[in-house]
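Only a single protein chain was left out; the remaining protein chains are all shown in position.
When the chains are written out, they are named A, B and C in that same order, and each has its own residue count from 1.
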Amino acid sequence: MSSATSNQLDFSTAAINQSLSKERKIELYTQMVRIRRFEQAALKYYNAGKMGGFLHLYIGQESVAVATISLGGENDHFITAYRDHGHALAVGMGMNECMAELFGKQTGCSKGKGGSMHYFAPDKNYWGGHGIVGGQTPLGLGLAYGVKFQEKEGCCLCYLGDGAVNQGAFHESLNLASLFNIPVIYVIENNGYSMGTSQKRSSAYTGCLAQRAEAYGMEWDVINGSDVYEVRAKTHIAMERAKKESKPTLLEIDTYRYYGHSVADANAKKYRTPEEIENYKQNHDPIILFRRKLIAEGVFTEEDADQINKAAADEAAASVKFAEESPAPTIADISTDVYWETDNQTEASKIGRHFFND
Amino acid sequence: MSSATSNQLDFSTAAINQSLSKERKIELYTQMVRIRRFEQAALKYYNAGKMGGFLHLYIGQESVAVATISLGGENDHFITAYRDHGHALAVGMGMNECMAELFGKQTGCSKGKGGSMHYFAPDKNYWGGHGIVGGQTPLGLGLAYGVKFQEKEGCCLCYLGDGAVNQGAFHESLNLASLFNIPVIYVIENNGYSMGTSQKRSSAYTGCLAQRAEAYGMEWDVINGSDVYEVRAKTHIAMERAKKESKPTLLEIDTYRYYGHSVADANAKKYRTPEEIENYKQNHDPIILFRRKLIAEGVFTEEDADQINKAAADEAAASVKFAEESPAPTIADISTDVYWETDNQTEASKIGRHFFND
Amino acid sequence: MSRTLSYREALREGLDEELARDPNVILMGEEVAQYNGAYKVTEGLWKKWGDKRVVDTPISEAGFIGMGIGASMLGVRPVMELMFWSFHSVAFDQLVNNAACVRYMSGGLCHCPIVVRGPANGGTNVGATHSHIPEGLFASFPGLKVCAPATPADAKGLIKAAIRDNDPVYFMENTLLYGTTGEVPDPADGDFVIPLGLADLKREGSDISLIAHGRSVIHALEAAETLKAEHGIDADVLDLRSIRPLDQDAILKSVMKTNRVVLIDESKGFGGVSAMVSHIIQENAFDYLDAPIKRVTTIDAPAIYSKHVENEQLPNPKRIVEKVLSIA
Partner (left out) sequence: MSRTLSYREALREGLDEELARDPNVILMGEEVAQYNGAYKVTEGLWKKWGDKRVVDTPISEAGFIGMGIGASMLGVRPVMELMFWSFHSVAFDQLVNNAACVRYMSGGLCHCPIVVRGPANGGTNVGATHSHIPEGLFASFPGLKVCAPATPADAKGLIKAAIRDNDPVYFMENTLLYGTTGEVPDPADGDFVIPLGLADLKREGSDISLIAHGRSVIHALEAAETLKAEHGIDADVLDLRSIRPLDQDAILKSVMKTNRVVLIDESKGFGGVSAMVSHIIQENAFDYLDAPIKRVTTIDAPAIYSKHVENEQLPNPKRIVEKVLSIA
């Protein structure tokens, strides 16, 4: 049976990282920074009352989405839970449509219908954004099933939290994935907490959460999420397994969220010590660490990095402006996007009453 | 982490079996025989059109219910799925009320309301009889939770099939059991098939199904179900763990059903070879094997055993007569046993409309 | 030309034709392939179409239904069998959130062309957990479509429409109808598809409207004959066939003609399709009603096992006749 890959000290030497051009490396850095700046802007305007509902920030976890998604090709698909802004930007969605979605505007990626938890971009192989904990895990399986059915060499990366592993649907998905040899990779983004509950208080396990894969005869691995190179190197192995052998993998990426569960989480500093949070920010921040590495590698200078930061902040500010100026959905908009057939005014849509409004 | 107990050759020497009196041994044999005769009678009358719905026969698996339940004390509880006649008789339910239930009569253990899949006897710590695959597994957890909450030294044995292990609720239960140290013992009665699907076609696993327990840091074991002594010896270890350490266990007992999934299963001989079925009947039948052992031990003679068989057959025939002669529920009976409050005509039951009949 | 087929055969023919028409159509569920289906609806299809098109699953309804939904977003067109529709309870989240809402929450970017089918009925002595009647339940979720055919021809015509529909369609069959027979058009005479949303007036009368779906239609037809023969009451029998979309025009047309209505619904008394149809009628044909709208529903308790009374718990021709006589 599988076990964690040996702990290589420097993952930058892995072939998949060696093959990265300077430009690609800068791009990875830029994407992480863009996610952070985007969310900092979102937080500011959330607190200013510009958007409603939940806002689950990804800040601290940026390396996971960016590094894993950087490995994706034409037939690789992505799906995650409600903490979905990072993945969205990493697959190439624009800040404008993402910010406008938070503001509940017509120009939002989901036309203001989905909100923070429900970003989608099927044209970029990004299938959401899902609010029910664990509910996306069978969907991820299905996307990978579809890739295989269509006889394409591809896979699906399906992300979930450390709390989501205790949902029944996830277990059913693991069994199906292994039994049917589905090219799905489940990525547990282990930030140590499900809301205010630590991993130890929510899960029983041997060794680590990913090791649960053994129950299904499935390969697994554990990854240090603060190292972009490590995430890429180890995820690449899983993706190759999916594509070449059509076999699933369960990955666990250790990471951390700096803010509360959502912005509404008033307890964020009660169930975690300030020292714990500070330690992560100082010593494990994926952006700081990658920046340091790229400077050491001579990929860019401090000034280049600062410039990237500034550009990202400007882009975020512009997206806020775009969102603010965009029109809100109308009452009539409430009733579209319910049925494909009625949206497309097909023959079928004209027969029988589809909507039951008083 | 735990692993299968070493394969002792003769489990009769285990202390828990050594302590069995002659009378208790004969009782165990008698109970297995009574289950078989009861079900043979039920099958006959099912085929004669005397009862409706499903009839899931336990024939071939008798040792599992009888040997495990024989270990039960005052604070030990039992709950199973729809293949529930064996457990019912083993906990001490009478053939009459069980047969009458199949016949859909008022005198049935569930007044003809539950049917074959829903036998209950809370006074004997038997909590059903449940039709939704895997649905009983959180209930079993709850019974054990209750025992612990009430600070009694006891446990719950919760039975399920090899197909049921792939239901999400079971996985959630395993995690909760281990996390909360609940004295529950899950007993997978592995008869090799879920309807027409073999274990290999329904489950991915390493080693065996019980080994999935490792995912939750839970103890597990595998048991040869055709040996009453082995079932008792190994289940006893798990029950002691539950009672003394308040720790759950996942047991897998290898067994076999001779008939189809239910009597309506027309394919029973298609997905399994006749040789496979015959081999079990000849070489693994728990009743034949135990009978042989008891004769070798000098506990009883061939004639005694035959006498037990005959008495069980007579008892079954009498239960059929009882069932046939019992009254059917009335239309008014349909509406009782819905609410405790209305059944007990409490004050609460007199306020507001409870039933919505036209 | 038409042939006499059983409801089961008609369904199977519909599935087979759709498997032939579109290589993206797949059948999936517990025991649908090698076992030929728990109720033999899919008999022979695995042999004919092979492992890729007809797929057996473990007992993991949430997992495999969700898998079908995910695959459908990529263009696969899964037709998933629930061995009993009652088992929706373990897959409910996938059925009402992922399938029903993914289009909406993505602002129309994703869609989900799946069919979930299987028997949804009481009357087979299998007790409460196996006898749920979920048509009304699922029809209450915008984003979903629901139909419930009563005859072999409707079963075939509607399953084909359901598979071609680009929205999730929950297709409710009936164990007690699988063996019933009826005329079904010959495939040689052309593709036979019945659109969703079209009710069928299965009997014409002028005195009262009996409105039903699924097996209750059969009961209503039988009751109508008794009413005619024994009481001189001539009933319209309207088969809704499809619950959502709902043929409101046909409902109102019948009621405006007869001015009296009995709704027959296997649901329990609180809610169900019939409560909704009742509300629609009184709202839209208030002045046409000469008597309160009455219903015949399942006696309001979990489904009893005993076959001695289960038929009494369910709507049946006798109860329909009595109800009609109470207002006619």
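Brief remarks follow.
Here is the rule we use: a contact is a pair of C-beta atoms (placed from the backbone, for glycine too) under 8 Å apart; a residue touches a chain by one contact, two chains touch by 3 or more.
Remember, predicted model here, so these are calculated numbers, not experimental data.
For the omitted chain, the shown partners it touches in the full complex are A, B, C. Interface note: of B:G53, B:G72, B:G140 or B:G196, the residue touching the hidden chain in the full complex is B:G140. Touch with the chain that is not drawn comes from one residue among B:A169, B:I185, B:L294 or B:A316, which is B:A169. When the omitted chain is restored, the residue from B:Q150, B:Q282 or B:Q345 that touches it is B:Q150.
Across A:G60, A:G142, A:G163 or A:P248, the single residue that touches the chain missing here is A:G163. Residues of chain C that touch the chain left out of the display are 88-90, 92-93, 96-97, 100-101, 104-105, 127-129, 132, 136-137, 139-143, 244, 267-268, 270-272, 274-276, 278-279, 282-284, 286, 289, 291-295, 300-302, 304-305.
The set of chain A residues touching the chain not shown comprises 51-54, 101, 104-105, 110, 112-115, 117-118, 130-135, 163-164, 166-169, 194-197, 201-203, 267, 270-271, 328-331, 333-335, 337-338, 355-358. In the full complex, chain B makes contact with the omitted chain through residues 77, 79, 108-114, 118, 120-123, 127-132, 135, 137-147, 149-150, 168-169, 172-173, 175-176, 179, 336-341, 343-344, 346-348, 351-356, 358.
Note that only the chains that are shown with their structure count from here on.
Chain centres here are Cα averages; for chain B and chain C they lie 36 Å apart. Centroids of chain A and chain C (each the mean of its C-alpha atoms) stand 39 Å apart. Note: centroid distance chain A to chain B, computed from Cα atoms, is 45 Å. Multi-chain contact residues of chain A (touching two or more other chains): 168-169, 172, 175, 179. For chain C, residues that reach two or more other chains under the stated contact definition are 58, 60, 62-63.
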